[in-house]
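Let me begin by handing over the structure; questions about it come next.
Only one protein chain is missing; all other protein chains are in place.
When the chains are written out, they are named A and B in that same order, and each has its own residue count from 1.
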Amino acid sequence: MANQPAIDPMHQFLIHKIVELPTFHVGKLAFDMSITNSVASMIAGAAILILFFILTARREIVPNRGQALAESLYNIIDRVLVGPIIGPEGKPYVPYIFALFLVILVLNLMSVVLAIFNVGGLELTFAVTSQLAVTATLAVLTFFSVFILGFVKHGPKFVTLFAPSGMPWPMLFFMVPIEMISYFVRPVTLAMRLFGNMLGGHVVMSLFGSFVVALGIVALSGGLATLAFIPSALSFTMIVALTGLELVVAILQAFVFAALATVYLNEVVNFGHGH
Amino acid sequence: MATETQESTAAPEAKPAGLPQFDFQWWPGQIAWFLIMFLVVLVFVRLFAAPRVGGAIDAREGKISGDIADARRLKDEAEAQAAAAAAETAQARAAAQRLAGDARAKAQAEVAAKLAQEEAKLAEKAGVAEARIAQSRDAAMTHVAGIAAEAAGAIVGKLTGRAATPAELTAARGS
Partner (left out) sequence: MNPVASVVDFHTSAKLIGAGLAAMGMIGAGVGLGVLFGSYLQAAIRNPAGASSQQTMLFLGMALTETMGLFAFVVSLLILFGS
């Protein structure tokens, strides 16, 4: 595959600069603040979100379509996740989980829906959530803000989280390290889940897209090769089906990230009487 | 081996090797920009979107439950009024029935009184008539004795050729 430059599913994840901006040095780290295609997509996502809520957040009793959509998004967090999982004590945290959910949702959906228009070298959007830097930031941010909230709310008592109750004390020597590993692997799994799902979906879509073009070019050479139009058309059908699947995955991954954040938050909020 | 390492170090210039996601050159910038963007969205959602949307949902639910409570209260009120109206109707009907009963009793009493009066009048008339009849019958009866005596006298005279005396006639009638 590597000798054929037409099929390169990783090309879509390449970052390049659009606007050159100065680099900041903090210690050894060099923060290149240039607007890349990834950063441009992030800013577009934030702009879409803010515009959407400014346009739809009305206070009408009978909602129109936009308001109904905004309210059903809010209800997913408020009534489906935080309400049943945490309970009424989780009400103050709804905006944070809602923001988390919205950011992932809009970036995921942008990368699937607007990617349809990325034809002929035009780069309308970039799959931001398939950048490990972004998903790792999100995961670490979520995990450590919840972890620190635990210490703020419960003080040093919070470390008993790692010691399962009702266990003979010699067992703790085995259980505490296992519990700690399974606890601190959470940000890794959070980051890898989102990253892997978006990366995988985009790679497969890109592969089938390359098949359509490559097999179409082969078919155009005439003769018996014209038969190559059949697999080309099949690949095209696959892209349509995969786009549908990726839409579901995009929404589901945003939901799952918010759900896991809610579950982790629940351990902190209901600490001591949850288990 | 030497050529291989050379190749792998020369590769990034021609085409970036490995996954583009692991090109750490872009990480700090992306992380910084993502944090900025996330913070902006977080503040926006915290201060504007969540209170607005959540407030609209709460307002709708409050309005719906308020409306239902209002409707229930109005229904209870209407039922109470209907019960009061029914009681009033029953009372009015009872009063009307009592009034009608009174009127009927009064009318019956009047009719009975008039009837009794008329009957008394009739009885009086009947008594007078009976008395007259009795009188005329008695009178007729006395005349009958006379007529019978006369007739008997005439018959005796015709039979015997001689006139019977009134004393004999009276004695004969008496026997």
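In this text, contacts are C-beta pairs under 8 Å (C-beta built on N, C-alpha and C of every residue); 3 or more make two chains touch, one makes a residue touch a chain.
Note that the structure is predicted; figures quoted are calculated from it, not measured.
Student: Of the residues listed, A:183, A:255 or A:271, which one is in contact with the missing chain?
Tutor: Only one of A:183, A:255 or A:271 touches the chain omitted from view, namely A:255.
Student: Can you work out which residue in A:21, A:85, A:172 or A:247 touches the chain that's missing from view?
Tutor: A:85
Student: Quick one: which of A:21, A:172, A:192 or A:214 touches the chain that's been left out?
Tutor: A:192
Student: Using the touch rule from the top, list residues of chain B that touch the missing partner.
Tutor: 1, 3-4, 7-8, 11-12, 17-19, 22
Student: Tell me where the left-out chain touches chain A, residue by residue.
Tutor: The list for chain A reads 2, 10, 80-81, 84-85, 189, 192-193, 195-197, 199-200, 203, 252-253, 255-256, 259-260, 263.
Operating definition for what follows: only the chains that are shown with their structure count from here on.
Student: Enumerate the contact residues on chain B facing chain A in the complex.
Tutor: 16, 19-23, 25-35, 37-38, 40-42, 44-46, 48-50, 52-57, 59-60, 63
Student: If you look only at chain A, which of its residues touch chain B in the complex?
Tutor: Going by the criterion above, the answer is residues 10, 13-15, 29-34, 36, 38-39, 42-43, 45-46, 49-50, 53-54, 57-61, 63, 67, 70-71, 73-75, 78, 94-96, 98-99, 102-103, 128, 130-134, 137-138, 141, 195, 199.
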